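Written below as structure tokens is the structure these notes are about.
One chain of protein is taken out of this complex; the other chains stay put.
Chain naming follows the written order as A, B, C and D, and within any one chain the residues start at number 1.
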Amino acid sequence: MNPGLLSYFLVSAFGIGAVVSGWLVFRTDSMLRAAYWLMVSFVAVGAMLVVLDAQFLGLILILMMSGEMTIMAIFMIMFMMNPAGLNPMTMVHQHRTSMVAGVGSFLVLAWVGVVAEFPDRPAPAVDPTAALGEELLGRSMLIFESAGVALLAVMIGAIALAAKRGRFGDADAGSVEPEIDVDTGSRT
Amino acid sequence: MVGIGAALIVFVALLLTVGAAQWVWAATGENDSTVPERVPFAGGAEPEFHAWNRFHIRYYAMALLFLAFDMEMVFMYPWAVVFVRQGLLALIEMLMFILILVVGMVYAWREKSFEWD
Amino acid sequence: MGLKARLVHLARTGEVPVFAVVGGGYRSAMHQLRHADGIRIVTSPRHASVLLIAGTFTEAATETVNRVHDQMAGPRVTVGWGHREPMLAPTRANPAGDTSEIAAVIRRQFHDVVTGAIQPEPPLLPDVDPVEWRGVGPYGHGGTGMTGGTPYGRPLALRAPDRDGLELDQVPVTIGPWFAGFPPGLALRVSLQGDVAQAVEVVTTSVVSSGPPGVFTRALHEPTPIRDLEMARARHHLEWMADTLLIAGADRLSLRADRLAETIQPGDVEHVTRLTAAARRSLLRLMTLRGVGVLSADIDMVGLGPVARAAGFSDDRRTPEPAYRDIGFQPVTHDVGDAWARFAQRAAEAAQAVDLAARAGSHRAFGSGEVEAPDGHHQAGETGPADRLTSMLDAVLPGMEWGDLVTTVQSLDIDMESVFFGRPPT
Amino acid sequence: MIDLLLVIAAAVFGIGVYGALSQQSFVMIMMGLELMLNSAVLVVVTFWWGTTGGNPSGQLLVIVILAVMAVEAAIGFALVTAVYRSRKADITEKLRRLRF
Partner (left out) sequence: MTTLGIGIQVAAMLVGGAYVLAVADRLIGGSGSNVRSAFSYPVKRLSFLMLQPVTTTERPDLAAWILAPSLLLGLAAVGAVSIPIGGPSPGGDIPAGLVLFGAAMLIVLVAVFIFGWAPNSVLPMIGGYRFAAMVLSIGIPFSLVVLTTAIPAESLSVGTIVESQSSLWYLLVQPLGLPIYLITAAAIAFWGPFDLPEGTDLAGGIVAEASGARLAMWRFARAALMVTLSLMGAAVFLGGYLGPVLPGWLWTVIKTAVLLILLALTGRTMARIRVQRFVWFGWVVLLPLALVDVFVSGWVAL
């Protein structure tokens, strides 16, 4: 494996971008900016994946996250007080502990990354997308289909949780199941 | 690699040049504006509140549905590439997958997630 | 030639973006100006360079017109068109002539201000903050705590309950009186929760003043040729259709309706029905109007003219009129009573009016102190249907998405001149 | 190259940990989680590219992480909506009990 100088440069640049924008997520008062800084972080990681010859994965990460981050922005603006940060605010707790945990996990992981020895088996230059497709339809078919079932569960669960109108009436009215009349078996 | 590199370079170059040009324009334009000139337009009336608020979207259930279907797209890209090679098997597997998701869509439709009157 | 000089050279003969403030007596004329050569009526003053003040207003309009004036991006020029005392803003020119004259004046003024021959107008309102806020908060932004104070001069919106069960912010916002989606002069204070109006209040200050009396006002007091009445009715309905199509984004059809309103002759039924068919083909019914703004059955519709007839009430002051009976008048009605029914109703009435005008001969009608105007039943000395429609808005509009709200207001055909002065439009 | 990538991933992960632990608002906590998953994607692709000889299972793992993100986001938002509906609360401090 012998990545060129350009790859090093690009990975470093995108890496700094991913870290800085990730940090800015928690440093801005505007919810819109927080969501889109997170998106920038994802896009930077996606770009790094492209540099690592995983073009499809990098681009699909960007595609997924652009949609998801707009939804995130919409939900954050919907539920956060003062969503545009017109009054500056700090909404943090256990700040010191979190900081220690964050720095600690960075140091441990980075140490592992730098010290550990990894085998050097670079990916061959075949079309990785086709390989992924064959994996998906062949060996890992079960993963693929169970992902479908999981997504169905998510859809139904999310709608049932979020929607106002439950099966047994409005959520704020309790949405209580009617009691069953034992004698006749019918619902009252 | 030239193609994707060109995409990156074109994107960054446009973002920087157009952004810088607009920044210069905005910096030269706003300094001398008066307070009434900056009032947001609402047909002549003056706003009482900031427009930024906890904006109540009515389509949140639909937005969550989109997340699930977006994931479906991720599976479909590699599927499309190997479809012809894999033949009928690929068709049936994806049909199963999609049918599972369509159940969710029908459920959302029945729960009136696509309307907000 | 420098870059700026080159741009000026190109821009000075370009199309003029005009923001129009329309007062008494000039609604119809504005429809013709809309397709004058080299003029583009824009919906936001931020796109405009020329402010056109057409017609007559009351003193109360001064503040809003001045605000719109200051919101224009510029280089600003104000032009009057038949604008009379009280003058709302200093105007460079104030002709009272026809469309081609005012268009020429606007183009001239635009040319002069772009080339620098005349100075652009300075802002009119004083440069003071709406409230004291600078330096109040810890960052000079005017607020304290999460949502307190008036950061940057305005408070933050407050929470309010909602039928959805999510108690999120509700922003009361006054839209109008010069908002393109509403009839000129109408201002609504809408409490918006997201894009849904939770409460609607009509701002009752009169800003437009009364223009010269039209043919229906004359018909209140003296018998008037049916031919004149019906042609005025057809023109009114066609202009209303043009407005509806414009708000619905079908610019080309809107233009066609305006031109038809200008050129229509008695007996041109074919033209009107073809326009209606084209509107139907543009999917106006399917995409925009169907099911919007249905008036509930408990509203008293007597005398509301096309609005009532679109909901199935065969109520028309022309029915008992002998002259109308002689030429075989029968009121048309539609059912459902949604925005599409009102569109179809007015289109059908425009076609019927053109037909009646052709068959009217020398018949005269009304003069009894009562008249069936395009917006409904008027009586001398009484407030008209527009006033009743306006007072209905706060009950009808809440719960609607913003676009549906605008569609509904437009579909009711409220003329503010009529609301404030109690006499028929046109 | 692998070292560099892993250090970057560790930094993103550390920020995610900080965010998930320090933020009061539900949605901001989810942002921290997403950042951690983001770094996981980077690590998986790094190993796929450098050490596994292009084993397609590595790619599939990335797709699975993406699916996890989508699931986390969708259920997370739905829960936030449900909690807000019943408690009018958008921050963790306002919840003492986790039942409706």
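Going forward, a contact is a pair of C-beta atoms (placed from the backbone, for glycine too) under 8 Å apart; a residue touches a chain by one contact, two chains touch by 3 or more.
As the structure is a computational prediction, the values presented were derived from the model and not from experiment.
The missing chain, though absent from the view, touches A, B, C when the full complex is examined. Annotation: of C:V292, C:A351, C:V371 or C:M416, C:V292 touches the absent chain (contact as defined above).
Residues of chain B in contact with the chain left out of this view: 2-7, 9-15, 18-19, 21-23, 25-26, 29-30, 33, 35, 37-43, 47, 50-52, 55, 57, 59, 62-63, 65-66, 69-70, 72-73, 76-77, 80-85, 87-88, 90-91, 94-95, 98, 102, 105, 108-109, 114-117.
Where chain A meets the chain that is not shown, the touching residues are 30, 32-33, 36, 39, 55-56, 59-60, 62-63, 66-67, 69-71, 73-74, 84, 86, 127, 129.
On the side of chain C, touch with the chain left out of the figure occurs at residues 4, 6-8, 10-11, 13-15, 17, 34-40, 42-44, 46-47, 49, 71, 73-75, 114, 151-154, 171, 173, 175, 179-181, 192, 194-195, 245-253, 255, 279, 282-284, 287-288, 292, 401-404, 406-407.
In this text, only the chains that are shown with their structure count from here on.
More C-beta pairs touch across one of B-D and C-D than the other; that pair is B-D.
Look at where the CA atoms of chain C average out and do the same for chain D: the two points lie 51 Å apart.
Chain A and chain B have Cα centroids lying 16 Å from one another. Residue positions 60, 64, 68, 71, 75, 78-81, 86, 132, 134, 136, 147, 151, 154-155, 158-160, 162, 164, 171-172 of chain A each touch two or more of the other chains. Within chain C, residues 151-152, 156, 159, 164-166, 168 each touch two or more of the remaining chains. Chain contact topology: the protein chains form a complete graph, every chain touching every other one.
Touching chain D in their complex are the following residues of chain C: 159, 165-167.
Interface residues of chain A, counted against chain B in their complex, comprise 47, 50, 55-56, 60, 63-64, 67-68, 71, 74-75, 77-81, 83-84, 86, 127, 129-130, 132-134, 136-138, 141, 144-145, 147-149, 151-152, 154-156, 158-160, 162-163, 165.
Taken in their complex, chain B has these residues touching chain D: 60, 63-64, 67-68, 70-71, 74-75.
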